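As you look at this complex, bear in mind that one protein chain is not there, while each of the others sits in place.
In order of appearance the chains are A and B, and numbering begins at 1 in each one.
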Amino acid sequence: MPYLRNCWYMAAWADEIPAGGLLARRLLDEPVVLFRGSDDKVGAVSDRCPHRFAPLSRGKVVGRAITCGYHGLAFDGRGQCVVNPHGPIPRSMEIKHYPIMEAYRGIWIWMGTPAAANPRALRDLSFLDESPDTAFSKGYLFGRGNYQLYVDNILDLTHVDYLHATTLGSGAFTRTRAKVTETDDCVSVHRDCVNEAPSPLMRAIRGLSEEARVDSWNHVEWSAPAVMTLSGGNVPAGESREGPHNNMNTLNLHIVTPETSRTTHYFFATTRDFALEDAAFNERFAETRYRIFSTEDEPMINAQQESMGESDFWDLEPMLLRIDEGSVRVRRKLARMIETERETRPPEGER
Amino acid sequence: MPYLRNCWYMAAWADEIPAGGLLARRLLDEPVVLFRGSDDKVGAVSDRCPHRFAPLSRGKVVGRAITCGYHGLAFDGRGQCVVNPHGPIPRSMEIKHYPIMEAYRGIWIWMGTPAAANPRALRDLSFLDESPDTAFSKGYLFGRGNYQLYVDNILDLTHVDYLHATTLGSGAFTRTRAKVTETDDCVSVHRDCVNEAPSPLMRAIRGLSEEARVDSWNHVEWSAPAVMTLSGGNVPAGESREGPHNNMNTLNLHIVTPETSRTTHYFFATTRDFALEDAAFNERFAETRYRIFSTEDEPMINAQQESMGESDFWDLEPMLLRIDEGSVRVRRKLARMIETERETRPPEGER
Partner (left out) sequence: MPYLRNCWYMAAWADEIPAGGLLARRLLDEPVVLFRGSDDKVGAVSDRCPHRFAPLSRGKVVGRAITCGYHGLAFDGRGQCVVNPHGPIPRSMEIKHYPIMEAYRGIWIWMGTPAAANPRALRDLSFLDESPDTAFSKGYLFGRGNYQLYVDNILDLTHVDYLHATTLGSGAFTRTRAKVTETDDCVSVHRDCVNEAPSPLMRAIRGLSEEARVDSWNHVEWSAPAVMTLSGGNVPAGESREGPHNNMNTLNLHIVTPETSRTTHYFFATTRDFALEDAAFNERFAETRYRIFSTEDEPMINAQQESMGESDFWDLEPMLLRIDEGSVRVRRKLARMIETERETRPPEGER
């Protein structure tokens, strides 16, 4: 399965690349090195010196360029050779570069035609910038499964009732039918759970009894290639969602970027509208989320991937259920986008 | 090399699957999950949920069914979906199941056409049930080599003189010619070693001097696919095998089941007619056997396999010796059985 190329993928959290630092990361099966030059700008080029194929990431950043650690050639963020200590710079001495945007605490990379890179194509995620530090956390997880399995996981939250039964699940997801809507850019899955048992975590945070009931909702919005927001909240059953107890909303980010066909860079973040100043709560909240992702979601998705092996998802003829509507729409939409991109791509010589 | 399918393979020791428990085990290159339901019956189905391909073995046993840990679908031992929490059960929602027999302390699985499963095809191994616990031990070893290499190993016991020289070997196997006989179902290899040096272990157990001599015998019986019994005994040289010192007989079981073409599930057990009540001896005896298998046989067979790589045994043109007669007859008999099975199998549509 090819990848969508002319779009922004999240390559890293911005603070993964400090001033003068570099980060080697395989993206869409290509070795990339990201580096931050003396002008504080992040560049991204092929992580392979064209001279002897040493990874540039074994070198260091000097000024605005990355210098190969083997023989000292240096390249700027446009992929141009700017230093050859052993003679004149050959005219053809350049390497593949990737347009970069730094926004919303992240580094975004354009894996398609550089000339087509369009800053307006990056989805607005400014809620990440606006959150106080004590109500924000983020993380990275290396996922041993295809990125679309991670998308499926978020698009169908009924898994929460089984995989996360001791924390986030109460059966409410399963008992409630989701409403899926699709626009040109977006697939969204919405759920309203009325008069339902709260999840173990809700009960702990709100201090609810076993018999208590809540109204809750959650809303996932996917856009290409694999950027997902997940908002959710709850009130004591029957209360107004605009009332005084509507103070349990979270707005979360789940972004997955393919490393290879079987591995994934998983970026996640969470913000909330309660306990905004409570740094200790913030830390516990982040730890709980990381534990759930790393010990429940990731191992299950890895097991799915191992079970599927090299097979294509559709070739295995999955027996789809009602709950798969959101994820199937996403898979089909993305497949169409990839197909369209392939059909409209100029022939090799014109690129 | 394909596998014989319409026969009983040993899948597990019965106590590997407690009540309400499950066991994931790859058998003949297929992912299988074995589970014991509330009726105490063991079922076996494909270890892959047909919905999203998560391994069912990451779920749990509920009642008589195994429930997927990802989205809650449940399947019984016939492979039928019996629970779909997300709507009606689709008519076609079923997975491959495997007939199971529980007998002789083991779980036996039929990897061929379920309708052909024949309980009478299971070889009588009731000696395993009849032994007192203090004269019985069993074990499992994961073998990093093709199952036929493990069969070869038992069918040619001359290896004992070299590989197990410090415990079981005395040179007697090498000095004695084996008698190989073949029937429709069975290949057997028999050896009588007359007036021979005892093995180091015999000497230790019987308290013999260096000069002592013994008459010993052993008898291996193979039947398809890879079930082998090995009986053996000894008396002081010249004494009657029915006399008062004929108290060193063991009756052993060696069963190998292919995991993949290069890995094997090795099940073994031993019973004996001496020191029947001696639990401490029993434990030492079991430990010694396990040590020999795991530190001498298994590493050698793994090294053979590594040396052979992906090559077929016959393609490598082994230089066969007299001692290979038993193992070669077994390889040829099994190959014929597999060939016959393939020729008589109904076309795909009729199965």
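Heads up, the rule we're going with is that a contact is a pair of C-beta atoms (placed from the backbone, for glycine too) under 8 Å apart; a residue touches a chain by one contact, two chains touch by 3 or more.
Since the model is a prediction, treat every value here as computed from it, not as a measurement.
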{"item": "Candidate in contact with the missing chain, chosen from A:5, A:58 or A:144", "value": "A:58"}
{"item": "Full-complex contact with the absent chain, from B:163, B:214 or B:269", "value": "B:163"}
{"item": "Identified contact with the non-displayed chain, of A:68, A:125 or A:201", "value": "A:68"}
{"item": "Residue of B:6, B:80, B:174 or B:231 touching the missing chain in the full complex", "value": "B:174"}
{"item": "Absent-chain interface as seen on subunit A, which is shown", "value": "31, 47-48, 50-55, 58-59, 68-72, 84-87, 90, 92-93"}
{"item": "Where the unshown chain meets subunit B, residue by residue", "value": "152, 156, 158-159, 161-163, 174, 299-300, 303-304, 306-308, 316, 318-324"}
